[in-house]
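Note that one protein chain is taken out, while the other chains of the complex remain in position.
Read from first to last, the chains carry the letters A and B; within each, the first residue is number 1.
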Amino acid sequence: MISIRNLTFSRGNRKIFDNISLDIMPHKITAIMGPSGTGKTTLLKLISGQIKPDSGSIFVDQQNVTTLSRSKLFTLRKKMGMLFQSGALLTDMSVYDNIAFPIREHTHLPESMIRTVVLMKLNAVGLRGARDLMPSELSGGMARRVAMARALALDPNMIMYDEPFTGQDPISLGVLVKLIQTLNQTLGLTSIIVSHDVQETAAIADYIYLLSAGKIAGQGTPEALNTSESAWVQQFMQAKADGPVPFHYPAHDFTSDLLANKKQ
Amino acid sequence: MNIFQVLGQSTLKSLAKLGRGSLFFISILSGLGYVLKRPNLLMKQLYSVGVLTFWLICIAGLFVGMVLGLQGVYTLSTFGADSSLGIMVAASLVRELGPVVSALLFAGRAGSALTAEVGLMKATEQLSGMEMMAVDPLKYIIAPRFFAGFISLPLLAALFSAIGVIGGHLAGVELLNVDAGAYWSQMQSSIDFYDDIINGIIKSIIFAWLVSWIALFEGYDALPTSAGISRATTRTVVNSAFAILLFDFLLTALMFGAN
Partner (left out) sequence: MQYRSLEILVGFFVSIAIAALFFLALQVSNFSALKDHGSYAVKAHFDDVGGLKTKALVSMAGVPIGRVTEINFDAQNYDALVTMRIDSRYNTLPTDTSASILTSGLLGDKYIGLTAGGLDEFLKNGDTIDLTQSALVLERLISQFLFNSSDKSE
């Protein structure tokens, strides 16, 4: 479905991705994990063609998004859904209009049919009763579910989740985990989850890529990673405070640092 | 870092920004067709950009006109020329104050709001979200706002001048007993339709382009953080004011300097 080859991307002098290659299998849930600041969200933006890499290629449905024209990219994006961290709902429209928005923009369906589609999508995320609310009246978890319904509005065949679990209370967390899983199974979607919430992600992912410092630090099924011999993978998966990734940000020796004050 | 490096760096930065701004403007223009096909988008923005600035402009115009009337009478009566009050009030309003003051007020009221709105949309990922739904935010969000500003400001400036002239009448004629016939007839015989009114409108059209462009670009180019948006909003007001005054000087030199 998606294959990334020799991707390099840098922001300023910092290399976010250094020559990485990875594949995302159709109809599976693939998780891309890693510590904050490893450019997981950037990867999603690269896949959807919002930003261009320095070098390398990204194939989605056999089309190289790095060289596609803007109009072809837009056509391709109708087949991609994306769930943003904040939900990215349009704040001047009701929940109903938010979900109807992509349908109205891209199809010429009559309003009665749009209504049917919108209510179906809202029912799938369990928020049919919230259709008249404005985005500002929604809780964080509800906003994400509405955004999920909107991402599904055009019946895409792949969907990307950007940090879907961050900052959620346990109940909405459970709802989201279950939703992602059921949607993937019932609709046969290809799902990509970008996250650093190990437990929830590992529970539903079919395959995991671990990113660190611009490289792929580990990959495999959740079970394989849990038993991985790599110390770094172990530290990340078990959420240990210290390990190959030190607790301390690189600094001089502590005692000499303290004494340095006296010398001045 | 030495002073030349700082100078060079900031020059390159502003040039790069100007380049981005120009590309941005070109994409706005290419959104014109889209806006014409979707008049309801334009209508909404005409409301929030034009109608919501309406009262501010009316009140400001009235008071500026009345002040001109009062000051005009005091100054002109020392030369026994208070019959020329109408010319003074109308010429200063139509040529300068109407376009300039309404553009400054517009930048403060509508321009800053546009920057904050677009910047917040960027910060809350609404713009990228739209992009992911294969809807071009430059066409759907930016273009209608630009054209709404572009249409509104010349109308507001005309309103400002008209109300200002009436304000001058209230202060000069009703309050300080300047002859009403002299006020209006002197005005009519000296204010030239093409030289004064049309040139004033041309000015306000150019200010409308400047302010809408600056406001939307600052919002679109803002750092998507609260500090970034607040700085962008400030920049909109400050840069718009600079641009308005600079262009006013250039345009005045072009239009009225020749004679």
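Just so it is clear, contacts are C-beta pairs under 8 Å (C-beta built on N, C-alpha and C of every residue); 3 or more make two chains touch, one makes a residue touch a chain.
This is a predicted model, so every value here is computed, not measured.
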item: Among the chains presented, those that the missing one touches; value: B
item: Option from B:Leu155, B:Ala182 or B:Met255 whose C-beta touches the chain left out; value: B:Leu155
item: Absent-chain contact - pick from B:Met66, B:Leu97, B:Ala110 or B:Ile163; value: B:Ile163
item: Option touching the unshown chain, where B:Tyr34, B:Trp184 or B:Trp209 are the choices; value: B:Trp184
item: Absent-chain interface as seen on chain B, which is shown; value: 40, 43-44, 46-47, 50-51, 54, 79, 81, 90, 94, 155-156, 158-159, 161-163, 165, 184, 187-193, 195-197, 201, 259
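Just so we're on the same page, only the chains that are shown with their structure count from here on.
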item: Inter-chain centre distance, chain A versus chain B - centres from mean C-alpha coordinates, in Å; value: 42
item: Chain A to chain B touching residues, read off their complex; value: 45, 48, 50, 74-75, 77-78, 80-82, 84-86, 88-91, 101-102, 105-106, 147, 150, 154
item: Interfacial residue positions of chain B with respect to chain A in the complex; value: 121, 124-126, 128-136, 140
